[in-house]
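A single protein chain has been removed from this complex, and every other one stays in its place.
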Amino acid sequence: MNRLVIGILTAFITGLVFADLPNDPNNVVEKLPASYPDTWIYAHDTNFFALADGKVVVVDVAAENKNYKGSVGVGQFGSFLPSSTRSELYAAETFYSRRLRGERTDVITIYDKVNLAPIDEIVLPGGKRGQLVTYENTLQFLNNEKFLLLFNFSPASSVTVIDIDKRKIVEEVQIPGCSMIYPTAKLSFASLCSDDLMLVSYLDKKGKVKSQKRTKKFFSGDDDPLFAFNAMIGNVAYFPSYNAQVQPVDLSSKTPKILKGWSLLSDKDKSEKWRPGGWQIITAHESGQLFVLMHKDGYNGSHKDGGSEVWVFDVKSKKRLNRFVLKEWGVSIAVTKGDDPYLVVTNGNYDLDVYSAKDGSWIRVIGGKAFEMPMMLHAAK
Amino acid sequence: MNRLVIGILTAFITGLVFADLPNDPNNVVEKLPASYPDTWIYAHDTNFFALADGKVVVVDVAAENKNYKGSVGVGQFGSFLPSSTRSELYAAETFYSRRLRGERTDVITIYDKVNLAPIDEIVLPGGKRGQLVTYENTLQFLNNEKFLLLFNFSPASSVTVIDIDKRKIVEEVQIPGCSMIYPTAKLSFASLCSDDLMLVSYLDKKGKVKSQKRTKKFFSGDDDPLFAFNAMIGNVAYFPSYNAQVQPVDLSSKTPKILKGWSLLSDKDKSEKWRPGGWQIITAHESGQLFVLMHKDGYNGSHKDGGSEVWVFDVKSKKRLNRFVLKEWGVSIAVTKGDDPYLVVTNGNYDLDVYSAKDGSWIRVIGGKAFEMPMMLHAAK
Amino acid sequence: MKWLDKLTERSSRNVARQTSRRSFLTGLGTVLVGSTAIPLLPVARAAGGGSAEESGNGYHGVASQTTGRIDDPGDPTSCEYWRYCAIDGFLCSCCGGSVNSCPPGTEMSPMTWIGTCLNPADNKHYIISYNDCCGKTSCGRCLCNKNESDKPPYRAFSNNDTNWCLGTESTLYHCSTGVIVGIATDKQ
Partner (left out) sequence: MKWLDKLTERSSRNVARQTSRRSFLTGLGTVLVGSTAIPLLPVARAAGGGSAEESGNGYHGVASQTTGRIDDPGDPTSCEYWRYCAIDGFLCSCCGGSVNSCPPGTEMSPMTWIGTCLNPADNKHYIISYNDCCGKTSCGRCLCNKNESDKPPYRAFSNNDTNWCLGTESTLYHCSTGVIVGIATDKQ
């Protein structure tokens, strides 16, 4: 616009007689609904450049605008889990009296969803909370969310059982040589072990351990390890392997049923060395679709490289339904539930790309330094 | 290189008979000298993207290689001061029992220079430590480094006096309407005040306040405020103003002597609206040279914009000696002491550019995500 | 809470839109023509090409908003929005709050610094209180620093270098609002 036009516009606008803008209301703090829509996800920002200062951001991936809803602090390799039966969020963290040093206090903080404010905390003794780059299965529910289970690593492995109704620790289950918490039936959970099998721990109604049992060996950690990430469809957990096998495990009954595995790859895919890679490399939609983040030219060590495509499989037919070429290189993926699911991808710039999970069309990017490194995306379940 | 050449080279190299590399020594932690060379500076990274997690990095600007010597945590708008008489560093910080919230503890931590490890701390009561984007004059020595003085803001202003020999708080001096600590004679300090003057506080030998006195008004906070940053040459503090005046204040005697000010600008400079701007916008060399970070086309609000040039002045003749055009836009500047001084510039990418302070020639860049935002550069004094 | 712009490489790429001339970035490959920054260097130029992801606010991955009022013009997610003439921090409008409200779980500081900004719609100056929202870590989104009539710390209530998360349960700074608290009658 030239100066003349600007002048005319200015004269026009300032010629209007406006009443003064009213003073704003005082001291307003936003609130969120008691339960969140299916299109809201929790993006866990591990923040490697200030590891103690991680956070979880609540994001509405369906909204073009005002999609950053709020945040809670979850730092120092913290674990996070949203409840689906209570209006609560759980964050397992480690604090020091002098931020970086001094006295250590491990805590599970309970936040309410409406105010994203802490309402209580459970102090964890022993300084043994497992600190890993954000994994989903380090903090899990059991018994219809009556129990909260936390993975410990000191480097001895164990699982702390917390009664959330009472907000009390009720048990510590030793799981030597094993890792992670994969809930099976109402009162039992499995863990993946270094000797290529699962250890199943059975609890009683009070959360005390009753017994433990090892499955047979069903994979090879030497030759083709299963990722510790999986995707759940119904009660079946789908574990991908480094070399693109899928190992389904039926977790509906007390003792996991190891189902028949299959390969994600055609002969052509194999010759091109397609493999799963990235951080959170697998996700699913309840309709029976599995989404896997894939990269070409895989090699020993490429399993965390991320991927250029997301492949969609039907778990019944074991057929590939779709192959989405990502707009930007992907690091982690999650799919929202419901009839109009979104595929959310943490991209290589550490922004979130939102795609249609139906056809892979790109919809929007959500970022702008909202996160340093949103490694883990929790979709509502 | 083609495959053949690589093959030949590989054959050649592997054809050499090497002894096995020895095992490395175990558990080695580096140490630093008890006093640091003049070419080492302290870069205070305020880290706005994780404010609680700031730090100070010790950097050897004279070294091309291994110039990152170590770091200490100084977060949550912390203040930092290196000793020149002891092998100690002082950091004033604020901690919370749950990192972001919970019980507040303000502390001055004492680090030893050799190990960059905390050796003691002084707990500060009252939760009133002044939290500002890093300023040099919020933490200062008095009485040949026997006293350490810390600025408080709650929003009442005061200065806490600490006896470092005893590591005990000895006094709190109220400085209502004033800010910062500019040491004058052995047992007194000045502060800049909202009513365009300095308040001088006089202590006794134990650090207790004896009396206070206000200077006459000598600048205009309304029309042309003095920056709170200054540069010291001998006992004279040079305060730049927003509009490029320099106000020298002689701090050698108990009561500051307001010297005659002068302008940094020629008529041509004025017509081009050159002004000081950035964060730490002024620094000096003991030989009598003043360095000011300057930008063109100044306006109301440009005083933190940074600058494209550093102008060098002789404070005796009040003449501009040099005009260094910076390789990258500058944010903060500091000059090291000695015969071969360096001009260190925090640039717009938040790396450090190192120049010769003699001729302005660019020497090296030090960065690589070593800092998020090194706003304040402390050179040895 | 006040500070200077963080210049990530991203922001230096989006220099033409993300930053006004009031930024360090003017040194990084741009030249000022009137009030518009024109990228000059190859890097800036390569990245300066607009795309659907770039909203008018200049923050990649942050969609524009409006106030919904013709007499309160502009985009509250943009550093150029009129109320932000002396703001320094992350815009709460990008962080789960709005121009006059704090994100969930933060606490609005009862103490503030004050600016006086010109509303281009009615050509009146308003007194803006830059209340900080406190108690969570840095939001990180939409960092914006404007310093119109900002004074040094010895004029505390006109200073935006101070952490104004004062009188709150926690002094952790999260983001800043721009709340209208009155008309500045003594300005033209």
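By written order: A, B and C. Residues from 1 in each chain.
One rule holds in what follows: a contact is a pair of C-beta atoms (placed from the backbone, for glycine too) under 8 Å apart; a residue touches a chain by one contact, two chains touch by 3 or more.
Here the structure is a predicted model, which means the values were calculated and not measured.
**Q** Which residue from B:21, B:123 or B:325 sits in contact with the chain not drawn here?
**A** B:21
**Q** Out of A:68, A:147, A:329 or A:342, point to the residue that touches the absent chain in the complete complex.
**A** A:329
**Q** For the full complex, which residue in A:158, A:308 or A:336 touches the chain that was left out?
**A** Counting the whole complex, the residue in contact with the absent chain is A:308.
**Q** Using the touch rule from the top, list residues of chain A that touch the missing partner.
**A** Per the touch rule, chain A residues meeting the hidden chain are 46, 48-52, 76-77, 94, 96, 100-102, 104, 130-133, 135, 153-155, 157, 177-180, 191-194, 221, 225-228, 278-279, 295, 297, 300-308, 326, 328-331, 348-350, 372-373, 375.
**Q** Which parts of chain B face the unshown chain closely enough to count as touching?
**A** 13-14, 16, 18-32, 53, 55, 58, 64-73, 111, 114-117, 349, 351-352, 364-372
Basically, only the chains that are shown with their structure count from here on.
**Q** Quick one: point me to the chain whose Cα centre is farthest from that of chain A.
**A** Relative to chain A, the chain with the farthest C-alpha centre is B.
**Q** Could you please state the distance in Å, as a whole number, between where the Cα atoms of chain B are centred and where those of chain C are centred?
**A** About 26 Å separates the centre of chain B from that of chain C.
**Q** Which parts of chain A, given as residue numbers and ranges, touch two or more other chains?
**A** 53, 73, 369, 372 - these are the residues of chain A that touch more than one other chain.
**Q** Of all the residues in chain C, which ones touch at least 2 other chains?
**A** In chain C, residues 6, 136-137, 140, 143 touch at least two other chains, as defined above.
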